[in-house]
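Our next item is chain A:
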Amino acid sequence: MKLGLKNIAKSFEVVKALQDVSLEFHEGEVHAICGENGAGKSTLMNILTGNIQPDAGSILLDNQIVTIHNNQQARSLGINIVYQERSLTDGLSVAENIFPLPPTKSFGRINFVQLHQQTKALLQQLEIKEFSPATMVATLSPAQKTLVEIAKALATNPAILLLDEPTASLTDKETTILFSVIRTLKQRGVTVLYISHRMAEIKLIADRVSVLKDGKYQDTLSTNNCTTEDIIRLMVGRDLQQVDVATHSTEEVVLSVKNLCGKGFSDISFDLKKGEIFGLGGLVGAGRTELAMAIFGAIPADGGTILKNGHRIHNNHPKQGIANGIAYLPEERKTLGVFLQKSIAENIVSAQLYGKGYNVKANNQKAGEYAKTLNIRSSSVQQLMSKLSGGNQQKVVLAKWLNTQPDVLIVDEPTHGIDIGAKLEIYKILKQLTADGKSILLISSEMEELLLLSDRISVMREGKIKGILNKKETSENEIIKLAAQ
Partner candidate 1 sequence: MIHSIKAFLFYLFFIAVLVACEAPPRTDGANKNLESTEFITTDSVSPDEEYVMITTAINMPMYVNHDQEAFKKWAKKMGVKASILGPSEWDIPAQIATFEQVIPQKPAGFLVNGTDPGIAQVINKAVDAGIPTVVYDSDIPGARQHSFIGSDWYEMGRLQGERMVKILKGKGKVVVMGILGMTNMEAGFQGFLDVIKKYPAMEFIGKYDDKANVELAAKITADLIVAHPDLAGVAGFDGNSGPGIALSVKEANKIGKIKITTVDAEPEHLQLVKEGVIDYLVGQKRELFTQMGAQMLFDMRHKTIAFSKNDAKAGVVPIPKKIITGSIEIDKSNVDLFIK
Partner candidate 2 sequence: MIKDRIVTLSATILLLCIVMSFLFPGQFPTVGNFSQIMLNLSIDTIVAVGMMLLMIAGVFDLSVGSIVAFSGGLAGYLMYYHDVNFLVAIAAALSGSLLIGFINGFLITKIGINPMIQTLAMMGVVRGLALMLSGAGIQNFPYEYNYIGQVKILSLQSPIWYMFAIVLIFSYLFKNIAFFRRYYFIGSNEKAAHLSGIEVEKMKLWGFVIVGLLAGIAGILLSSRLGAALSTSGKGLELRVITAVILGGASLAGGQGKIVGAFLGAAFMGIVGNILILSRVSGYWQEIILGIILILAVGIDQLIQKKVA
């Protein structure tokens, strides 16, 4: 089916989310949509799935004007979406999640035999062998859940499939599976709209890429004839600025971890030096987050010691971690990092609710300063966190931790789900911090990021450090070899 958008416009109060956007998607193509956060991608998705109505313009399906009032209608027209946020029910099996309206026998009894057969066929088609139709969703990893989510969308046999950051939590192997699934769909004539921040993926999977900036359509490029830089230039409207990669690492050891053991990791030893960015690479589930939380005090360590500036510290609660000059920026921003219904200013002071009074005026002032130095884009520091883009939210979380004046900042996937513009800004901030004498423990699954920022990189696998590499001597391949083996 051919999908077209003509002169679509949508405003939220004064913000023009989309202005005069026209796009054409061919049948059976993989069409990437790029843009920084706030460029209008989500609005576009929401219009296509009927969640919101455009102020002007029309949607064309096979050259027929259609109006989409809600999700069900979108689905019946053959448009389905896989959202970034998960919509699965943990307490039910994979099969029941994929088919919310299962085949029934008399008196509405669920026909489990048929249901499992259907699901099995679908999973086979997707080449998923890691779990079966009867597996409980609660037992799946985040990556596996994403696959279930995609299977669920495919179960309705859509002619047009929207994928919103589908690889955000997938490992490389799973990404490969996903891409082969996308290619199969393409052969069957399904149009795939692919939203992603990962340039490499777009080049790999998409046929064409359309770029939005500030709600306006920029251009559509054929991925065969363009470079990543071309796309980024359209998105940010400027050339990729090279991040300052000079090292600020000194020889002074700030944090020394010795034989640390805990749930998900064991026998971890390393030194973190003043001004250093120490990268922690590895696959999802290698135990990096657990290690970080144990150092911070969010989960208990079973054994081993942590020395800070030569003194032994015991972090049994984040409160102590903060007091000992350690900050932790968590991986899952939405569930662990932010208070969505609280303001920017409140979020920034949220790690300092001990010891003193709560002075709204002083807090707002401090938040204002951070908003300026970290370039947090918002109408005011009173704005609710939920109204900010992912990148700006992450900057607020960063501000919150900087405000605790830490010596050691642990950042766990700091640019996860953030657009390229904000990503570069965060890189710059992190580098600047090391120049100011802070030490950073960087957990990242993005090789580029690790190689760009880190002074040294350690690789974790199955809860153990498999090797510590000097940046100058290492390559992407070597890291992957250690991580996967």
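As a selection rule, all candidates are chains of the complex that A comes from, given by their letters.
By definition in this document, contacts are C-beta pairs under 8 Å (C-beta built on N, C-alpha and C of every residue); 3 or more make two chains touch, one makes a residue touch a chain; residues count from 1.
Everything numeric in this text was worked out from a predicted model, so none of it was measured.
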{"item": "Complex member touching chain A, one of 1 or 2", "value": "2"}
{"item": "Complex contact set, residues of chain A against candidate 2", "value": "296, 298, 317-319, 321-322, 328, 330, 335-342, 346, 350-360, 400"}
